[in-house]
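Excluded from the complex is one protein chain; the other protein chains are retained at their positions.
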Amino acid sequence: MYKIAKENLTALFRLMAEDKALYLPVNNAGQVNFAAWTEDAEVDLDTLKSVKSPKDAFFPQSENLYTCYKDGKKIKIEPEELQHQNFVVFGMKACDVKGVEVLDKVFLSEPVDTFYAARRAHGTIVAMACHEPEETCFCKVFGIDCAEPVADVATWMVEGELYWKALTEKGEALTKAVASLLTETDEAKVEDEKTAIRAIVEKLPYMNLSLEGWNGDALTEKFDSPIWEELYKPCLACGTCTFVCPTCQCYDIKDYDTGHGVQRYRCWDSCMYSDFTMMAHGNNRTSQMQRFRQRFMHKLVYFPANNDGMYSCVGCGRCVEKCPASLNIVKVIKAFENQGGDR
Amino acid sequence: MQELINRAKELLANGTVARVLGWKAGDLPYNPEPAFFTTAEELDNFVYNGFCGANLSKYMIAASKLEGKTMVCLKPCDTYSFNQLIKEHRVDREKAYIVGVGCKGKLSIEKVKDLGIKGITAVSGAEMSDDAETLTFQTIYGDKSCAYADAMLERCHVCKGKEHMVYDELIGESKDTKDAERFAEVEKIEAMSPAEKFAFFQKELSKCIRCNACRNVCPACSCRKCVFDSTKFDSAQKANVDSFEEKMFHIIRAFHVAGRCTDCGECSRVCPQGIPLHLFNRKFIKDIDELYGEYQAGADTDSKAPLTNFTFDDAEPSIVTKR
Partner (left out) sequence: MSINNEEFRPKIVAFCCNWCSYAGADLAGSSRLAYPADVKIIRVPCSCRVNPMFILRAFEKGADGVIICGCHPGDCHYSTGNYYARRRMTLLFSMLDYMGVENGRTRVEWVSAAEGVKFSQTMNEFVEKIHSLGENVRLGDLRCKN
């Protein structure tokens, strides 16, 4: 275990950014999101949750796949380069890290998504324990311990000092690279911090949320429930919940005509949008109720069915905070709990 | 609030309305959701407090197609939107039983959190019956408080007034919350140099995640299919590929509602990235007021909208360079 004083963090960032790209929570026009570190970036490690989850670092909202252009009478295709520079994502929370684990299940299983795999191979995650969890948090429901994040490096901010502990080989390598700024220390203060965080977590309003009945086998029972018809009504069909979510992984592939070629790119898609999975024959989900149901069925039923019971929700609570109509996954789970799921 | 619930139960019982459109208590003290109620028991979850900012007019587009009347609770500013929808034949006045509800300014949980209040487990002072000037919060990090006005939505600081533009009956008192000039922010930007203006909007719009919440919540955005959702449209409606696309989206979004936007402020309320989207709409409103005469969309149901109207001696577009 190492530590570094808070006022030396800028030196730490500068050192890391020397040969690597560094992404960390930055305040831009009043909102905190993960962004590349620069000398004049307004780094904000105190805000608990970035608006957008840091999944961007591995699965950007939009990325080019290849470009086609005319070369004489031939058409040339130029694939986009894969990530080859090492980078560090600093300040991810335990839930965000778990979110990446969910994405791994999707993108690293066959057929492997090479763009994502390259980013995973070159990225080092420095996670940070949640000093002050908020009322919208419910990561513990999914077995996540926000007091002890599991990543390449785990860090804790205690009394103006950042405690640093490498957990993997990548983490060790990073620690070695910045060792000149770290000093060795014992774990006593971190243990106290963990205890304090866990005590707070116990007091959070969503702590007793029960996932009973939500699993891969609950398909028809949940799918056919009349509750969805009631639940979806306030939904405005915007994509806020899906775009702030650390685990939503659906994407669309589109072409852009640049006037001198075509750029094929992919971008996040949202099951809330009317053109989601639109095909030549039309759309297989024709009502907002069906789209709404898709989101929660995917997170709590389809995903566990295909991934050994792993839910694709990590309880970060971003949708709880950001939904314009105050709908969210917690309300859905509670609605089924209260009504038994089959009226 | 109890008066509202009682009245709703009465209207349901005597068959005047088939359903009630209001707000249902959330699972946190500050997140009530818009909801339809059809029985007296369901109405026990009805809530109306400072966090009921959602403008229910938009839901009336769908409700107008349902069997029977809907009792809808509209705040003074929501009634402008409803009027505008009547004018555009998007809602059916006959299908609505409008209860004009009082308003003492609506709260923004984002503003509360910006004040450093987090871990909220209970709130008092947000109830409609309460005349308290302060909000007090029980949080897991101790008790906190703030002035009611400091937690108010931007739109309430420039409130259009306590009058309901359209209603069948009124329940509850409203309060004057206006303490800022409506066009002050717009004027501040107008006074900037082109480079500063550009930098300001570039910075704000760079946060846009293309979630379309501003569009979908807008009562004036009531097209069945948005131009940005067209598959023939080669700019993505859901990707922030290039900074140009955010600009185009936000200019067109505001332009499509120019002269129809009532300045209800829902776009800014729902933006997950806190982009002051009302600055676009309000710029159009200000220009319309200055060039074509004062106009408040939704103040009536029969006047001609500024962009479907003209006079022979309108200003030439070159006026932009002269002002």
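Order of writing sets the labels: A and B. Residues in every chain begin at 1.
Simple rule for what comes next: a residue touches a chain if its C-beta (ideal position, glycine included) is under 8 Å from a C-beta of that chain, and two chains touch if they have at least 3 such contacts.
Predicted, not measured: the structure shown is a model, and the values here were computed from it.
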Selected residue (touches chain absent from view) among B:258, B:275 or B:297: B:258
Selected residue (touches chain absent from view) among B:7, B:93, B:175 or B:283: B:283
Interface with the undisplayed chain - residues on chain B: 186, 189-190, 192, 194-202, 227, 235, 241-245, 247-248, 251-252, 254-255, 258, 280, 283-284, 287-288, 291-292, 306-312, 314-321
Chain A residues that touch the omitted chain in the full complex: 256, 258-260, 263
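Just so we're on the same page, only the chains that are shown with their structure count from here on.
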Of chain B, residues touching chain A in the complex: 26-28, 31-36, 54, 58-59, 109, 118-121, 139-141, 203-204, 206-207, 209-213, 215-217, 225, 229, 231, 234-241, 269-270, 272-275
Residues of chain A defined as touching chain B within the complex: 28-31, 33, 48, 51-52, 61-62, 132-136, 200, 203-206, 233-234, 236-240, 242-244, 252, 254-257, 265, 267-270, 273-275, 278, 320-322, 324-327, 330-331, 334
